[in-house]
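What you see is the complex with one protein chain gone and the rest in place.
Up next is subunit A:
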Amino acid sequence: MSTQSKMTTRVAASKMMESDDQDTVWIEQDPLIDRIPRWVAMLGLFVGIVGLWYGVTALGIVSPIVLPSPAETWADILFVGNNLLTGGHMLEALITTTLTVLYGFAIAVFLGFSLGVLVGETKFGERAVMPYLVAIDTMPKVAFAPLFIAWLGFGISSKVALAAFIATFPVVVSTAAGLYAVSENERFLFKSMGATRMQTLIRLKLPIGLPYFFTGLKIASVGVMAGAITGEFLGGGQGFGALIRVSASQLNTPRVFSLIIYLSFLGLALYLTVVWLQSKLIFWNKTDKVGGIA
């Protein structure tokens, strides 16, 4: 064993001797799956999935009521898009849902931030408020929907309440976590400069906690969509959720698909706005990126 390795070394050494004025450049090869450019990978995956979808429906493996063909769905997407662009009833529904989502998000951010500061900054919040928040957070929050409808009626406010209720908790937790993220040295630095509690909070703890806060906002932006749509399923009204429910009950599956796709644009827009705001605000920390989009 050892003789062999010695021999190999000698061979390698003599090879180097032969050409010791040449560069020893060598190429590091990534496996094929890591070398595919993003657009090719995305397009390929899309084509693959639609192809599979097409095959399954064309061969009649599943009934069109369960899964409509890609062509049918595409036609419906165009139809809904046309309705939205020409100001049809679906546009009204979309506006209703968008408003629900935005109001819910705003309330969640405001409440979540305030409670998060209370929990993260004061011992009272940490000792007394946090246990209750954790207890509520572990409940299935959707189960509160009938309560909100009973309290606030079938209008938009009960949906806003459910959306905000679901989205508040991640903001609380992430805001508090951000305030805890300050290091001992940083606290001592501010103390040694004679900073007041308020100065320490505003000039040190909140900026340090910003990346955490934004992580909470991203989770909230997803939660607020789920809350709004669930509210519309259960409470009826004007929104996209109600449209989806009606279409589903009429077995209009292509419509359900295309409505979901337009909804996902709404969710994506909110999410990307948060990501954009984060990159503008936290210019000093660019490491919090996943796949170049988050």
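Here, contacts are C-beta pairs under 8 Å (C-beta built on N, C-alpha and C of every residue); 3 or more make two chains touch, one makes a residue touch a chain; residues count from 1.
Just so it is clear, contacts and distances are computed from a predicted model.
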| item | value |
| --- | --- |
| Protein name (UniProt record) of the chain left out of view, among "ABC transporter ATP-binding protein", "CDP-4-dehydro-6-deoxyglucose reductase", "Sarcosine oxidase subunit gamma" or "NADH-quinone oxidoreductase subunit H" | "ABC transporter ATP-binding protein" |
| Which residue of A:35, A:127 or A:191 touches the chain not shown here | A:191 |
| From A:35, A:127 or A:203, residue that would touch the chain that is not displayed | A:203 |
| Subunit A residues that touch the omitted chain in the full complex | 183, 185-186, 188-195, 199, 203-204, 207, 283-285 |
